[in-house]
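For reference, the structure discussed in these notes is given below.
A single protein chain has been omitted from the complex, and every remaining protein chain is retained in its original position.
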Amino acid sequence: MAGDSPEAIKKAVRLYLLIGAVLFGGTLLTVAVAMVPWLDFGQHGFDTADLCIGLAIATVKATLVALIFMHLNHERRLVYWLFGFGLVAAFFLVALIGLAKWDPIHYNGFKTGVPGSEHVVPFKENR
Amino acid sequence: MSAHAAHADHHSDHEHGHGHGHDDHHHHDPGFWKKYVFSTDHKTIGIQYGLTAMAFLAFGFYLMMVMRWSIAYPHRPLPEWMAWIFTDTWKARWLVDGKVTGETYNMFGAMHGTIMVFLGIVPLGFGAFGNYVTPLQIGAVDMAFPKLNMTSYWLYLLGGLTMCLSFFMESGAAKSGWTNYSPLAGFADGQIVNQWLAGQTQWLIGLVLLISSSLLGSVNFVTTIINLRARGMTWMRMPFFVWAMLVTGFLLLLAFPPLEAAGIMQLMDRVSHSSFFMPSGLFSKSEGLADLSGGGSPLLFQHLFWFLGHPEVYVLLLPAIACVAEIIPVNTRRPLWGYKAMVYGVMTLGFLSFIVWAHHMYLTGMGPVVSTFFQTTTVLISIPSVILLTSMIISLWGGSIRFTPAMIWACAFLPMFGIGGLTGLPLAFNLVDLHLHDTYYVIGHFHYVVAPGILFGLFAGVYHWYPKITGKHMSKFLAHLHFWPSLICMNLIFFPMLTQGMAGFHRRWYNGGDAYMPSGEGSTNVFSLIVEKHIDLNILMSMAAWAMALAQLPFVINLFGSLFFGRKVENDNPYDATTLEWATPTPPGHGNFLTEPSVYRGPYEYSRPDCEDDYLPQWEEPKREAGAVPAASELPGQASTHPSAH
Partner (left out) sequence: MEIPYIFTPRKDTGLVNSKIAIWLFLASEVMLFGGFFSAYIFLRLGADYPWPERTLPVLPGLINTFVLIGSSVTVIFAWMSLKLRKWRQFQIFMAITVVCAGIFMVLKGIEYNVKFHHQAVRLKDYAILEGHLGFELKEGVHVGHGEQPKEEDFALNHHGKKIEEDTINYSTSEVSFNTVRYHHDWVEEIIAHAEAGGTAVTLKEDVVMGKGEQVKVDKDGNTEPATTPLSRADNFAKGSALSMKLLERITELHKDARAHNADLRITAFRKAWTVADENSSGKTDRQLAPDVKIDESQLDLHHEQPAIAFTVAPETVFHFRPRDIQENGSPATLRDGTALTGKLEESPMVFHYVDALDFRYLALKVRQKLGVDEHSDAADGAIEKAIEESWVMAKNPELKEIWEKQQKAVGLLAAELAAHKRVPTEKDKYRINWQEMAYYATTPLADIKIDAGKYVMPHVDTQPKEQFFGPNYEGRAEQHAFPHLEIPREQVAFASKFAPAWNTYYAIYFTMTGLHGLHVIGGALVLAYYLFFGKKMYLSNPEWLANRVEVGGLFWHFVDLVWIFLFPILYLM
């Protein structure tokens, strides 16, 4: 922390407290969207709107923590690269697994034919 | 030759001149335990990794020898020369009348794969060579985190022992393939009540320890390479070895954690009866309908496993390529051809290796879109591999080749890895893989890459750096006695596998296909007829495998015998090489370099037209003559922080 004048320190402290408050608020907002019925943007109960809003708020909070609390906003570029590889790899992990799940072979349901098991693999037609 | 002699004098100055100055920094002797057992010195740790890895490789080799008996002679009891090592209690539990049972074969097969990959090749390539050579080649005093380095080794040893000690338990070691797929591997072992004592569970615990070891190691490597390079060692002046280790470090860092996640989940499945990977309706003969909630997915395990599994094979490969890429320039007296292309190639290889994994899963019911994606990336990844291989082959062209043992192994690596790589190409295609998946073709392919490929590259590394590590030369005669039978046997073992596989021979058949042999004369079952034509190859392959064992004896004798009887090295740089590890005393002491090295040029300055000698070391100060390389280092004004700087 070069240039630690009292004003700079005060500013930094204020910034951290502000971000902390934003994080608190974001949490409350996420809970409200989830639990309070008249904030149901989609339909009554859980649906994709809740999911998108919740994840979006979480992403914003995470970015704030990373950039400001973890000092990424004034860190060397090399660090961006190092951490960035991890994020990119994680993205591919999640995305490609999702892709594999989204695109399976289609086949008719089958009975396992085992006594006592009633498990029938359903044939989903809603593609 | 006079310039050569001058260099020799220069080196001998180093040997005798500043020794005392070096000792001033050490007032105490660390004692036997801290020096040789719990050492934080990367060189000692490298040797520890190397010896431990070789011991595990030998163990894994032995397992394979027993497997090959079962494949070649499925009806016969194990012969005494193979079975003497087992106790009677063990034989009573695992061999029926001396014959290898299916359960035992599976156990040996799973552990052979695990030991060779996780406990053998990776620790030898990355742990041993990486640890020993990398700091030397970048001019550092040690790794960035020596204590972490030591922890890394001990976690590896602990993990390896955990996995292997389960052989002696009643439930045996892991038996579900080195790939450890659920539901088979996740199902609680029916033989014992306390699942923590099951070999499968021990395998998972060992794996968690190994992954932790890997993680610490990779953080160490990448930090060291980024931050501890010597003055003047810019990125493009690093030897290719270091680039390969950097990429390997990243692969280990980012690819292992999903397997750790999968391992933890499978562990939960085994001991807490969760159903991460257990589908609904699982039925077993002993229990009936499984007492599990179901709802899980075996495919999830496969995705997470192969997300590591594919980068893992590049983790196996890159250290071997690294060794070969160092050995070729030294022994051809030419620069490495296409250094820049190789550097960009290896970085591309690293990136692409993360997005090809599902080519191991073509038969799991993936649809055309995702299959095509993975097929495309898999075919693409062959390009950087080919760039690496071709560059090294072209590096031989026009060279003044010295057929040292290291060079012979390195030259053998090239075509053997070539065959391995080329046989992999058909497997990249979804359609072809439908036929070849889980056949001996796959076994032939990956063994060609790893056994006559990677292992030959690592042997080359041992022969190459042995003089620097020990100060003695290895015996050339024994080296040839090791090499030629190994080369012949490797091909005799693995080439027939390719034909067997294409014919339809399956993997993991404990009786070598015997169960599918035609039962009588005039059988028209196509499968049986195919097996009949190829089953006799098994005997030839097994004989070659056992002969391979004999061929390794000269190596063991050479490795330890040369310590006492080997010819002493004539100077610190017996090969007249250019990279920084040859600027150290022999063997390098604590702190490696007597004075902090500075780097003035690239790593492969051989046969420069403007130079009298056929090599110009990286650390040699440029002569202030017309046309010489500018003397300024790349980092003007940087104060040296090396402790030996006075």
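Letters A and B name the chains as they come in the text, with residue numbers starting at 1 for each one.
Definition applied: a residue touches a chain if its C-beta (ideal position, glycine included) is under 8 Å from a C-beta of that chain, and two chains touch if they have at least 3 such contacts.
Every value quoted in this text rests on a predicted model; they were computed, and no experiment measured them.
*Asks:* Which candidate, B:P329, B:G345 or B:G591, sits in contact with the chain we can't see?
*Replies:* With B:P329, B:G345 or B:G591 as choices, the missing chain is touched by B:G591.
*Asks:* Which residue, B:P257, B:G399 or B:P496, contacts the hidden chain when the whole complex is considered?
*Replies:* B:P257
*Asks:* Considering the whole complex, not just the chains shown, which residues of chain A touch the missing one?
*Replies:* Its contact residues with the unshown chain are 1, 4, 9, 12-13, 16-17, 19-20, 23-24, 27, 30-31, 34-35, 37-38, 40, 43-46, 50-51, 54-55, 57-58, 61-62, 65-66, 69-70, 76, 78-79, 82-83, 85-87, 89-90, 93-94, 97-98, 101, 120, 122, 126.
*Asks:* What does the interface between chain B and the hidden chain look like in terms of residue numbers?
*Replies:* Residues 25, 73-80, 83, 87-89, 91-93, 95, 97-98, 141-142, 144-146, 170, 190-194, 215, 218-220, 222-223, 226-228, 253-262, 264-265, 268, 272-276, 280, 286-288, 291-297, 299-300, 303-304, 307, 514, 517, 590-591, 635, 638, 641-643 of chain B touch the chain that is not shown.
Here, only the chains that are shown with their structure count from here on.
*Asks:* In the complex, go through chain B and note every residue touching chain A.
*Replies:* 222, 226, 250, 254-255, 258, 280-281, 283, 288-289, 299-300, 303, 307, 354-355, 358, 361, 365-370, 373
*Asks:* Per the contact definition, I'd like the list of chain A residues that touch chain B in the complex.
*Replies:* Chain A reaches chain B through residues 78, 82, 85-86, 89, 92-93, 96-97, 99-100, 102-107, 112, 114, 116-119.
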